[in-house]
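Right, I'll just put the structure down here and ask away after.
All protein chains of the complex are present and in place, except for one that has been dropped.
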Amino acid sequence: MRVVSYHPRAEEFSWTFGGVPPVMKVEPGDIVELWTEDAFGGHVRGPDDVVSKVIQWPFVNPQTGPFFIEGAEPGDTLAVHFVSIEPSREWAASTTVPLFGALSSTTRTPSLQEPLPEVVWMYDVDRARRTVTYHAARGDWTVELPMDPMHGTVGVAPAAFEARSSLVPAEHGGNLDTPEMRAGTTCFLGVNVEGALFALGDGHCRQGEGELCGVAVEAAMDTVVLIDLIKGRVTLWPRLENDAYVMSAGSARPLEDAFRIAQWDLCTWLSEDYGLDRLDAYQLLTQVAESPVANVVDPNYTFVCKAPKRYLPAGPAYGGMHAVLKETAAVYRATKH
Amino acid sequence: MRVVSYHPRAEEFSWTFGGVPPVMKVEPGDIVELWTEDAFGGHVRGPDDVVSKVIQWPFVNPQTGPFFIEGAEPGDTLAVHFVSIEPSREWAASTTVPLFGALSSTTRTPSLQEPLPEVVWMYDVDRARRTVTYHAARGDWTVELPMDPMHGTVGVAPAAFEARSSLVPAEHGGNLDTPEMRAGTTCFLGVNVEGALFALGDGHCRQGEGELCGVAVEAAMDTVVLIDLIKGRVTLWPRLENDAYVMSAGSARPLEDAFRIAQWDLCTWLSEDYGLDRLDAYQLLTQVAESPVANVVDPNYTFVCKAPKRYLPAGPAYGGMHAVLKETAAVYRATKH
Amino acid sequence: MRVVSYHPRAEEFSWTFGGVPPVMKVEPGDIVELWTEDAFGGHVRGPDDVVSKVIQWPFVNPQTGPFFIEGAEPGDTLAVHFVSIEPSREWAASTTVPLFGALSSTTRTPSLQEPLPEVVWMYDVDRARRTVTYHAARGDWTVELPMDPMHGTVGVAPAAFEARSSLVPAEHGGNLDTPEMRAGTTCFLGVNVEGALFALGDGHCRQGEGELCGVAVEAAMDTVVLIDLIKGRVTLWPRLENDAYVMSAGSARPLEDAFRIAQWDLCTWLSEDYGLDRLDAYQLLTQVAESPVANVVDPNYTFVCKAPKRYLPAGPAYGGMHAVLKETAAVYRATKH
Partner (left out) sequence: MRVVSYHPRAEEFSWTFGGVPPVMKVEPGDIVELWTEDAFGGHVRGPDDVVSKVIQWPFVNPQTGPFFIEGAEPGDTLAVHFVSIEPSREWAASTTVPLFGALSSTTRTPSLQEPLPEVVWMYDVDRARRTVTYHAARGDWTVELPMDPMHGTVGVAPAAFEARSSLVPAEHGGNLDTPEMRAGTTCFLGVNVEGALFALGDGHCRQGEGELCGVAVEAAMDTVVLIDLIKGRVTLWPRLENDAYVMSAGSARPLEDAFRIAQWDLCTWLSEDYGLDRLDAYQLLTQVAESPVANVVDPNYTFVCKAPKRYLPAGPAYGGMHAVLKETAAVYRATKH
């Protein structure tokens, strides 16, 4: 277990998956301690910092990386285990963004109506209490919400020579915006280019399912990931595993296609690693799948569909990679204390 | 508290919401003990009972009712509290249905491909253990799943002189297919015609979120509902409340519109009953909403979006109707034992 | 050739397809001279007559009929040939309608934005010149447009005991809002109930493809239709035929499903009546289909897809019904002059 650290300088962030040279090489099995800036580039710090003033498009959602994974080749699968994700500041922010969000017309669903007003909500982050505090901006309601830190954006370089904005979720991962991307979870991503070119960012102290207005409780994060590689196994869409669930993430528009992709991929996965006939998997998922929508705001919408492992035949998935990484993570954590 | 009972005769089922005369009158405050047939009309009893053989369209998804609620008028809201929902047989069934289901081309998303094969899965229902048992039809996996009984179809007569098939979810409720419609929940439905004309059916021993293949663990049910009326309050889309959540159900295509409707309606509800500014509600829901998709298979797709009451300002919703009905239900249950 | 006339009294309009008793019986082969009110019920007569003031929902889009066609039974196909469609007043009207139209949030695609302003545009109708004149409401541009009269709403009672608002297009026809429904065209509709219960309304002096704001150049119409019946032939979706094209109308959301339905139905039709293999039809349509979108505003969106008859093998469609009806229409017209 090698531990490496990386803290990007201001000019080192990347704004796309693909089309960017790596910042660093890591070996399969390495633990990487890193820092990610928030999706606003740290520019929203108070109620007057509306996005149209403080952000210069397209410099939004900076990514830390990409990391070149030694030995990764197209046709392999990258496994990324989230060891820890911790907010690195005592505040976090959310806003409305003009022509963005599920209850607004957008550049893709345009209307002739006036856009919504730009409003900023600042959150207090209490790392000891594990909470973030919401304050109404146009009223006086204040409430503590449990912290549940996650990364909205996690991905590799896409296939077919493409480079995609860090705002886009798709087959390569990217801006999935799912609360399932939390510590203790392993994320499997298909490798499309040599070195995989893994990057991540867009930390959220928490978010609701669907990320309604398009902006979660955005925060810079101190994050530790454990990276590994499964040679010679193709993964078409991002998959996640934690102790209780195997999960597939489909990203598309309209939203029913994101759902179809995630469920189709789960059927395929249950067939590959659990030996179920695909129609039997279809039936079982009909009765047991949990389907927390991830985002209904990004250029593609994302659904994460989950199969509880307790209802599945003996696996394990990906040869037991999740259990192995979890154990290594425990060793690492023991070392740190 | 008046208790009335109703067990439909074979010729008394209804196949639409609207366009059907009432089977019975009930008063606000009445408890109704009733029975519902399963969505197959009870015709799928073994592996050879494929839908194309045993069901004659459009005689699918029979409804018990409609009940005429005394005093209900357009502009009122009907409150239906589910006291209990219990499978009435020792088996339940699910199937693939040709040109239906989320991973098949359909009559609305047609293709030139061959349809999927028709397969039946029979479930054992164990009311003592509170489980249903899945048996693979094309392999040998068997697993016990927790029973979580619910009604897929709950509604009133629609507005604008329409009559809608019992397969359709919309503003009037209908075939919402949400696992949230379980015992302990209160459902609020806007009244569109005199007497409201409430009906229900389509019992499920359980279903996954999205009801992937379109057919849950279908079962006849012994159900007890407590019915009440809120005069002079308009409800646009079905709303649900249990001890922990207020929830809105949006039904539309594409699926993002169902999500938008549910979240828009929650914003409106949080403004009406909890005093939040609508943009503040939008922000709060962005961080706390849970959004378990209900169905991605019916003529409209349905999303249920949920706001945890513990994060909301003081309510209560609909003047505290849910708490009142819950208490009455407790009295009723005490009487029965 | 029997000619019957029908001019509805104010209380005789219908507001749904299905759920309404017939106003009159007609025989296959009858010519019906009738009058239809405009979609506003004639209430928009000047710039101040905004819909929110002059229309009381759901009394919008009044239909003339339904007509009971003697001998029509489920499984048959009704053929309706449009002999003539002529505006009956010297003005016509269009408006924006709050929460309706393709460039506005709607009740199905809700947003938190303010609705668009309500504006009325009055058109001069010049039957001699065959034009309607547009006048900008917020500027000074005036332009004459060619008259191209059509019916937005043409349908029969739906299947499965449903009654659908006259605003809805679907399998039964209804509010298709296609400019192809003009004089000289034959419309084929599947019969779902005894007598078919044919009705029509929603005359447009003209409309663009897509009916962008949701409201065409709305006008009362003097219309002559010739009605006939094809026994024992099922028609799933509305089909149209004129001298140059066979056309199918698909109605669904999202819009790609309306396109899929229309093209799938054309493939089926080219196989049924023109002997093409379905994959060969798929290929031919890929290269020759014209696909003028009908409406992108109604509860279902509608696509009309057209196959030019000059590129097809020998037909004819529906045993040559269109040619027969056209000839009868010519005889009728000769009689009138």
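The chains carry the letters A, B and C, assigned in the order they are written, with residues numbered from 1 in each.
In the analysis below, a residue touches a chain if its C-beta (ideal position, glycine included) is under 8 Å from a C-beta of that chain, and two chains touch if they have at least 3 such contacts.
It should be emphasised that the depicted structure is a prediction, and the values quoted were computed from it without experimental measurement.
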Self-check item: From C:Leu112, C:Leu197 or C:Ala289, residue that would touch the chain that is not displayed
Solution: C:Ala289
Quiz item: Mind pulling the chain B residues that touch the left-out chain?
Solution: 103-105, 109-116, 254
Quiz item: Which positions on chain A touch the chain that was left off?
Solution: 15-16, 18-19, 57-58, 108-112, 159-165, 252-254, 257, 260-261, 264, 267, 278-279, 282
Exercise. Name, in rising order, the residues on chain C that touch the hidden chain in the full complex.
Key: 94, 96, 101-103, 116-117, 119, 121, 132, 134, 136-139, 141, 143, 145, 206-217, 253-256, 259-260, 263-264, 267, 275-277, 279-280, 282-293, 296, 301, 303, 305, 311-313
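The rule is simple: only the chains that are shown with their structure count from here on.
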Self-check item: Centroid spacing, where centroids are CA-atom means, of chain B and chain C in whole angstrom
Solution: 35
Quiz item: In whole angstrom, what separates the CA-based centres of chain A and chain B?
Solution: 33
Self-check item: Sites on chain B at which at least two other chains make contact
Solution: 253-254, 260, 264, 267, 279, 282
